[in-house]
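Mind having a look at this structure? Questions to follow.
Note that one protein chain is taken out, while the other chains of the complex remain in position.
And then chain A:
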Amino acid sequence: MSEPSQHAAEDSGPGRRSVLKAGGVSAAAVMMPLAPGGAAHAAPGPSAAPRAAADIALRVNGETHRVAVEARVTLLDALRERLRLTGTKKGCDRGECGACTVLVDGRRVKSCLTLAVMQEDREITTVEGVARGERLHPVQEAFVARDAFQCGFCTPGQIMSAVACVEEGHTGSRDEIREWMSGNLCRCGCYPNIVDAVRDAAREVRR
């Protein structure tokens, strides 16, 4: 076992992300273990090329933000690191935990699995854009009343999923809510309270 070499790779194998996140560093990292002989001396490939930043306009929570981003920048990192909208959280960066869930044209999207440059002309809603001024959205109200969080880190994603879950009408029963809220992990273990909150919010919205 002498002299193994490495290209440091964040991921140990192909993941769901590799399918969706073509181009840029992540795809390269994911491919590495598949390369014969450990790709230590592989050509630098696309990473050596200078990367042009694209000037794009992102419409987030009703406001238009002009931002220069490289094509490889995810929507999540654009929101957090460029637009300083840090309510949206990064839990895994590969679409497994749901902490980064935002709404794009009303649909739930894991913002770590999509690139910012793909989101021009879309209406993006983050947790910062859910309340109407001082008035919390019924989903937010219900999360507070039902104690549907503890540490609060998954909460922005849970709330975005819950807003969509209510809009989609997937709130007919506790089981239906459990199923449609299962893309968002909560490690503190607030699931029953989250289900209660989503039920309450659905009733409130329909009133």
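In the analysis below, contacts are C-beta pairs under 8 Å (C-beta built on N, C-alpha and C of every residue); 3 or more make two chains touch, one makes a residue touch a chain; residues count from 1.
Keep this in mind: contacts and distances are computed from a predicted model.
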| said: According to UniProt, what is the chain that's been left out of this complex called? Choose from "Xanthine dehydrogenase family protein molybdopterin-binding subunit", "RNA polymerase sigma factor", "Cytochrome c oxidase subunit 1" or "Phosphate-specific transport system accessory protein PhoU". | reply: "Xanthine dehydrogenase family protein molybdopterin-binding subunit"
| said: Residue by residue, what part of chain A touches the chain that was omitted? | reply: 1-12, 15-16, 24-26, 28-29, 32, 40-41, 44, 47-48, 50-51, 70, 72-73, 77, 80-81, 84-94, 96-97, 99, 126-128, 130-131, 136, 140, 143-145, 147, 149-156, 159, 175, 177-179, 181-182, 184-195
